[in-house]
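All protein chains but one are shown in place.
Entry: chain A
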Amino acid sequence: MRRSMLFIPGNNPSMIQNAPVLGADSIILDLEDAVSIDEKDSARYLVRNALLEIDFSGCERVVRINSIGTNFGYDDIDVIARVKPDALIIPKATEEGVEEVDELLSAIEREEGFKLGSIKIIPLIETAIGLEDVFNIVKSSKRVVAVLLGAEDLTADMEIKRTKEGEEIFYARSKVVSVCKALKVDAIDTPFTDVNDFEGLRKDSEKAKLIGMTGKAAINPRQIDIINEVFSPSKDDINWAKRVISAYEEAQREGKGVFSLDGKMVDAPILQRAKNIIEKAKAIGLIKG
């Protein structure tokens, strides 16, 4: 589950050490934008050692590597993949880039004796070409488990203004969501960059959830609670799902193939949605079982 994915600068030892306690589902140890060029090497080894030594208490351990168009990117993969992170984020992802990372990871996994395919990939969609090719990017590797939308770079690439309201990224969000649903991977929304505007963060998260995003990246730990709350099933969702499932069970007992709830017919997709909500609520600990 990736409701919240928190970026932590890869060159900040105390933040890395405290990352597991902040409540994010995933921690993204960032070797790219957060790290200046003269610190790339030291940050890479700091992140490597953190992955080896620190107990991340069940948080998904993700590393954003540098673009593989640069030497830093290849070095990042060679050093980081050998300590088996859960996933790598590939910046400015392209189909060819993801395929290349997949091959490099396979080679390292064989050398290190890891299970093939165990290190996952999350493409970061932050260019117009990446957005238009997102279906092929996801299809290009079985390692892809989610897509992260990066709206800051994307809007820069498209030469359009980035706004708090986010109308300019409606198409990008919709496109990413549609592909992710089609290919059964998570759709992670772009971060909300005003770290002191919590109302804005909530609205932005709700907007993303409404069109199908399953989680959101955070650039400040104080954003996590709101993101987790928005991307968790609400009490009403859970109650509705419980009622759908009990109506389904009753119909089963009575041997009915078709059943309804509150006067509306419940079909297979609705039943599946209810089951998904219950599963998610159990995973988060909102309901026991």
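Just so we're on the same page, contacts are C-beta pairs under 8 Å (C-beta built on N, C-alpha and C of every residue); 3 or more make two chains touch, one makes a residue touch a chain; residues count from 1.
Simple rule for what comes next: contacts and distances are computed from a predicted model.
Asks: What does the UniProt entry say the missing chain is called, choosing from "sulfate adenylyltransferase", "Multiple sugar transport system permease protein", "Citrate lyase alpha chain" or "Glutamate synthase domain-containing protein 3"?
Replies: Going by UniProt, the chain not displayed is called "Citrate lyase alpha chain".
Asks: Identify the residue among A:Gly255, A:Pro269 or A:Gly285 that touches the chain left out of the display.
Replies: A:Gly285
Asks: Touch as defined at the start, partner being the missing chain; which of A:Val21, A:Leu52, A:Leu210 or A:Ala283 qualifies?
Replies: Of these options, the touching residue for the absent chain is A:Val21.
Asks: Sort through A:Arg222, A:Lys235 or A:Lys256 and give me the one touching the missing partner chain.
Replies: A:Arg222
Asks: Since one chain isn't shown, list which residues of chain A touch it in the complete complex.
Replies: For chain A, the residues touching the absent chain are 17-18, 21-23, 55, 220-222, 285.
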